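Structure first, commentary second.
Not every chain of the complex is shown here; the ones you see sit where they belong.
We just call them A and B in the order they show up, numbering each chain from 1.
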């Protein structure tokens, strides 16, 4: 879609976003840019004090910054309590990426019983099955599949090649990136003499409002109950959420995380990339998991958790592995020395058996 | 598709599945439900003794349970040797999710030379290329791509947005979830003075009967020989299986597992989520790998294997990493003490060099 360039004056932006203007109010802003090198006619921001040395070098037309940085910069500025937040909101005004033309493309397949709200845009190749409901102002991009009975809230966006399973529900303002699968079959199997028997997965996925679901992320439908993603959850790419999980409100999960079945994650958690979380456990509210953590047990107390041994030169790594494998000998040697010295032995091998992870 | 609600009496279910009925044989069952809270008119099950305390609380119309639990519950019951298995089979009778209307959607692209068995359903946007063969009663969902010469067995289901590469073969009753890629190019490269040169990947993927392939799982075609997935293998979501692997019959692999090229996994293995398996190794039959394991060498003996350091508070984790890095000093200190005490030193640093992983 061809769209005219949007511009604002610095004064308009200050007023719209409740910021303090310093400098020329007539400065015309036609977009946003990084602080370095910065671009003429565009607005940048200084979100962290450690970037303040870049302020003198930027070619941006104006900068959003905190009051504490204001004396470091004598150009046009918008003073904000939270510069990154102010910048994000202003940048959204220049973001054309969610615009679409309302209407149903002739190559889409929309069932007669599907209900489309006002102003929806349905792209070529999109499939909307019987009894599905699409909220007003939503965009269902090319080659997306919305199965029968699924419900998408108002002003949502399914970018392209997205799959929404039967009877699953997404709230308002959902943003679902290409290739995401919401409501695929959970991995439910029962052993039998003739091999694995499928346990039907009859639950749904229920997604709250303002949820982002990244590219190629998959969220399985529940077995009998539902898998639930609460309001404001933000999921990056290539995340796997198994059946019957519940992710608490405003939790953000970075890419490549895997969460096994029936696990409950609290609200306002932050989960680092590639972390793996076992099934049937509970993570409290406000837990931060560092990247690549291996979470095998419930976490009851808010705080920061991590695991793993960071990389090192391979030769050193091989020695490290060998040393860890020889820790039983360290125990033995310590005991032998302690016995020689008639010291009281402190910790013996046997305790290892009692670990309950 | 609008379908009438299916119901059975408890007596009918008992007879169809060879179970012992206790209670009112005329009880009408219109679906299945979880044990708690349970739903009127629906059937649940008690699969494990640890759930027996829930029996008195369920609102289900009837429960499948083992004989040993029968005295814990005085409601309507079906007594089964394996309650979960009986429940899975009965639940399949209530599962409408695999129903489809036979016929070729007008928006599908089916080559003239493709052969479709009786009763197939081909969804909108599906592409079936020249010489492909689709077995009777199979469903090829919206926007799936079946390349030239590929063969899909009878009563299979490709849910949506699935890719099957040229000349690849799937057996009967395959279930392939959205976004799966079977028969993409293997990652074969040869270094040259001008950069990487592509090694053509001329093998196929051959998949046996009764195989499930999860959402966004990818199985690469072989370089010269084929990649093989044997009968009854169950693959969860986001699994990566590289070229020339062979996965033995009835092996189940949880989500996010990666298996590098030319590795052979035995039959009836169970592989936990996010485990990573090196290339060119062999895993015996009946091996269970715990989640997030790092498998760098062949495993010749059936059993349970695992690795990794579980997460802990970040402050403790940092200390743990530091201590592991100082293990060389532990060795030195032990040797120094042993020398002082004229004890025979037991294990020296040098041994680490000999580890062959």
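Criterion: a contact is a pair of C-beta atoms (placed from the backbone, for glycine too) under 8 Å apart; a residue touches a chain by one contact, two chains touch by 3 or more.
Predicted model, so just to flag it, every value in this text is computed and none were measured.
Enquirer: Please report the number of identical subunits in the complete assembly described by this file, where 2 are shown.
Expert: Whole-complex copy count for this file comes out at 3.
Just so it is clear, only the chains that are shown with their structure count from here on.
Enquirer: Nearest whole angstrom, what separates the Cα centre of chain A from the Cα centre of chain B?
Expert: Distance between chain centres: 25 Å.
Enquirer: For chain B, which residues are in contact with chain A within the complex?
Expert: Residue list for chain B touching chain A: 1-2, 31-34, 82, 84-85, 87-89, 91-92, 94-95, 97, 105, 107, 123-125, 141-143, 159-161, 175, 177-179, 210, 212, 214-216, 231-232, 234, 236-238, 249-250, 252, 254-256, 273-274, 291-292, 308-315, 317-318, 321, 324-325, 327-328, 330-331, 334, 337-338, 341, 343, 346-347, 349, 351-355, 357.
Enquirer: Contact residues on chain A for chain B in the complex?
Expert: Listed in rising order, the residues are 107, 109, 125, 127, 130, 143, 145, 148, 161, 163, 166, 179, 181, 184-185, 187-192, 195-202, 216, 218, 220, 224-225, 238, 240, 242, 256, 258, 260, 276, 278, 289-290, 293-297, 299, 303-310, 318-327, 329-330, 332-334, 336-337, 340-341, 357.
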